[in-house]
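In this view, the complex is presented without one of its protein chains, the others remaining in place.
Each chain gets a letter, A, B and C, in the order it is written, and its residues are counted from 1.
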Amino acid sequence: MRFFSDNAAPVHPKVMEAIAAANRLDTAYDGDEWSQRLDGAFSDLFGTEVRGFWATTGTAANCLALAALCPPYRSILCHKDAHIEVDEAGAPGFFTGGAKLVLLGGEGAKVTVEAAATACDLIRKDVHQVQPAALSVTNATESGLVYRAAEMAALGQFARERRLDFHLDGARIANAVASTGDSLADLTWRAGVDAMSFGFVKNGGMNAEALIIFRPELADEIAVRRKRAGHLLSKGRFLAAQILALLEDGLWLDNARAANAAAQTLATAAPQRLVHPVEANEVFVRVSAAEADSLRDQGFDFYEWGPGEIRFVTSWDSQGEGVELLAAALARL
Amino acid sequence: MRFFSDNAAPVHPKVMEAIAAANRLDTAYDGDEWSQRLDGAFSDLFGTEVRGFWATTGTAANCLALAALCPPYRSILCHKDAHIEVDEAGAPGFFTGGAKLVLLGGEGAKVTVEAAATACDLIRKDVHQVQPAALSVTNATESGLVYRAAEMAALGQFARERRLDFHLDGARIANAVASTGDSLADLTWRAGVDAMSFGFVKNGGMNAEALIIFRPELADEIAVRRKRAGHLLSKGRFLAAQILALLEDGLWLDNARAANAAAQTLATAAPQRLVHPVEANEVFVRVSAAEADSLRDQGFDFYEWGPGEIRFVTSWDSQGEGVELLAAALARL
Amino acid sequence: MRFFSDNAAPVHPKVMEAIAAANRLDTAYDGDEWSQRLDGAFSDLFGTEVRGFWATTGTAANCLALAALCPPYRSILCHKDAHIEVDEAGAPGFFTGGAKLVLLGGEGAKVTVEAAATACDLIRKDVHQVQPAALSVTNATESGLVYRAAEMAALGQFARERRLDFHLDGARIANAVASTGDSLADLTWRAGVDAMSFGFVKNGGMNAEALIIFRPELADEIAVRRKRAGHLLSKGRFLAAQILALLEDGLWLDNARAANAAAQTLATAAPQRLVHPVEANEVFVRVSAAEADSLRDQGFDFYEWGPGEIRFVTSWDSQGEGVELLAAALARL
Partner (left out) sequence: MRFFSDNAAPVHPKVMEAIAAANRLDTAYDGDEWSQRLDGAFSDLFGTEVRGFWATTGTAANCLALAALCPPYRSILCHKDAHIEVDEAGAPGFFTGGAKLVLLGGEGAKVTVEAAATACDLIRKDVHQVQPAALSVTNATESGLVYRAAEMAALGQFARERRLDFHLDGARIANAVASTGDSLADLTWRAGVDAMSFGFVKNGGMNAEALIIFRPELADEIAVRRKRAGHLLSKGRFLAAQILALLEDGLWLDNARAANAAAQTLATAAPQRLVHPVEANEVFVRVSAAEADSLRDQGFDFYEWGPGEIRFVTSWDSQGEGVELLAAALARL
């Protein structure tokens, strides 16, 4: 029973159906009828006019946005555990042409206004030091915590005051919405977010993520950058169809709720062992090496996440027996 | 009836089946069982040990290879009509970090040893001028011509003599194999090709192309570059499965033969109007503006390809009525 | 007697004096009193408010400007013989982060509105093709011709119509002013030039060139890019002092007039052998191999500039005996 990551889960049946239904000849690239519906579908979802691009990875979606927000000679503030820093092979440096990431501390991979302000204050305002251009946060975070609307609003206000653009890595934004009960709008553009990735692959999709732009004037540049980075697929309809299927009838939110619920089942089983509060679909547990081995012997797969710490990730299909068995095993530890 | 491009054609049913069959949880990225079979499958196909990576676009496959073959401060020789020059939004400059393309002339978008040699000879061997590092050709070419094995061998020998690496844009390599009857090996590594893209999307796939490396020592670097460029999808099994389906029982070659045959049907209908000999699946036809309009009025879609010139591209499913109708319409002109 | 290039000539005595006079402790980088006077001195010279930066090479001055004018995903139109294309080791690609140069033909390395317009018209307005962002010309050109004010104005108008920024490589702008009698203002900002390099090293300086910005809003970015490229010298006063010395009492123009006059002496000696009209300080002469050898045997140094063509460059100190001897030798051919 695999709890490595939600990024390896199966594709939701409705997404598979949508892909099959898109299998007829149409205009190439993003000229097809499905791709042409994305702007509208996302504008409806967010309750404001946005531009929505498909992309095949969160790395691409995040870094195309960052390249539009940060010139090569400036920097992006982010948490030291942020995916763009830790797990994207230096992609921000590649896409931006050499911009720096300025790393912030903070519990649970959460950026605070205080940490960001301190980092900015340490930067001399001269040509010798790299000046910040953007702030990037991840919701839910890499530690499975969420930012609530008020926290996002405070970060957005800070960004505005410092003249920083505001980027959101939304690989698990669905889980954050499901967890907080806050609206997508309040968690994003109303808080001042300029651009974000919107994760679908971890949430029932096959290979379609989205890049959402809240400042339409950036869209043309991003379209060119997407092509230039080799991310303009010729049969884009198969990506757009996945996204539309997940947006329909709130499937994206149902899937996230299911994943979060499974995580809560695990959290409830071993509350005293949790490294972080479980607010989304990731569960970090303190175990001894022997306990980890025992769990593996019982057939559970998971990642070591540092000394004495393991990580379980639940996904849209983590329901029923597997989760119950793992919860029981955790309770027995 | 659309003859815009093979890159918009439907996905072959066997590929759709393979995608559906891959829809179970497996290891993320390229750790799944399908992706793990690619090296072996391609090594069997080419008759030598190769490394095969999936990628979602030909631009990515080509430019990841070029970045490994050409440092930022050198150049790549290619035809002035090459896709990497004309239609990839400057992607080679992005992936290589600023390398130049040195543009060669030549009939039918074909590079000749003479043109390449002349271009090299004009470059002074000093630090002021950009020194060439690689030669890139496309087979079949952007004008629908093919290089035969002997031509590739001559280009490869030239590259070796000039200490240039040799890259092949194989977006339509299947059509070239089908057309020439030469073996994949003779058209690639036996001729000295170091790395190539192998097109599947235009040939029945959905969104899986391949990058083939004939020098295994480059594979680790390319794996990192692929991740860094946002091209390491988390559910890679859905790409690998497409490729494996197309390789099985020679489906890739059957599809290319079907596309080529359809092109021949068109070519035969209007032999005196052909801009280039039809050797693969592209047909360039001389027409007046009135004739082009007339064809459109009859329901045929195609691109203008310069003054008085239009292009039809056939694909694996261009069979039966549509092609016959177009052939008849061309004959009537 | 060396006629290789004006870039190897001695430094003018007044420049040497100015350097010596600057040898006292002052603020580092460009905070010193000499550097602080550059904006004012250049604004006076051009008759409008400009920002003037020192740089140590024309390559740096040109490419810092181009990086500010052209994003990585767009292109710069220039002549195929332009120094930025031919003799800067791909520096524009490095500084811009991968922008392309689109190469234009034209007699005497001169860009015409027609050639530039044709090149633009060939570029499809879509994401697949690289869209132009800037036009770059060199005055005097690499063939020793000059653009007059009216020509610059026409090019500037074209640039404006096409929404292109306008860059001037002014490595020999002094020679162009001396030759045309047109004002610096008419040859630059009144014609719509946005940024330019202003050559001093070829004109009596030691290692100080200037980068002139006619759009002050670009100055901050360029200051950062200069530092980031390693071009912010810590004792900048020694560069600024050179420039101020050359600007004082019009020494820059006197030097250029001297160089141009020497070139005219040579041109007059062999009018029927000239490859190009001699309008500045470069003289291209048709000779046989035997004639070239004979000139070398007489002690004249020069570059071969293609088959049957040699180049002489005169400089501010090319006066008196050397030039007369060469003129006599050319007349004797």
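Just so it is clear, a residue touches a chain if its C-beta (ideal position, glycine included) is under 8 Å from a C-beta of that chain, and two chains touch if they have at least 3 such contacts.
Being a predicted model, the structure only gives us computed values, none of them experimental.
Among A:3, A:53, A:94 or A:166, the one in contact with the hidden chain is A:94. Of the candidate positions C:60, C:164 or C:310, contact with the unshown chain belongs to C:60.
Residue C:19 is the one among C:19, C:116, C:287 or C:329 that touches the chain missing from this view.
Within the complete assembly, C:91 is the residue of C:91, C:104, C:193 or C:270 that touches the hidden chain.
Not every partner is drawn; the one left out touches chain C at residues 2, 4-5, 7-11, 16, 19-20, 23-28, 32, 55-57, 59-61, 63-64, 88-91, 94-95, 201-202, 206-207, 224, 227-235, 238-239, 317.
Mapped onto chain B, the interface with the missing chain covers residues 71-73, 97-98, 127-128, 131, 221, 223-228, 232.
Chain A residues in contact with the hidden partner, per the touch definition given at the top, are 72-73, 75, 86-90, 93-94, 96-100, 127-130.
The criterion applied here is as follows: only the chains that are shown with their structure count from here on.
Chain A and chain B have centres, each the mean of its CA atoms, that are 34 Å apart.
We define each chain's centre as the mean of its Cα atoms; on that basis chain A and chain C are separated by 50 Å. Mean C-alpha position of chain B lies 42 Å from that of chain C. In chain B, the residues that touch at least two other chains are 88-90, 94.
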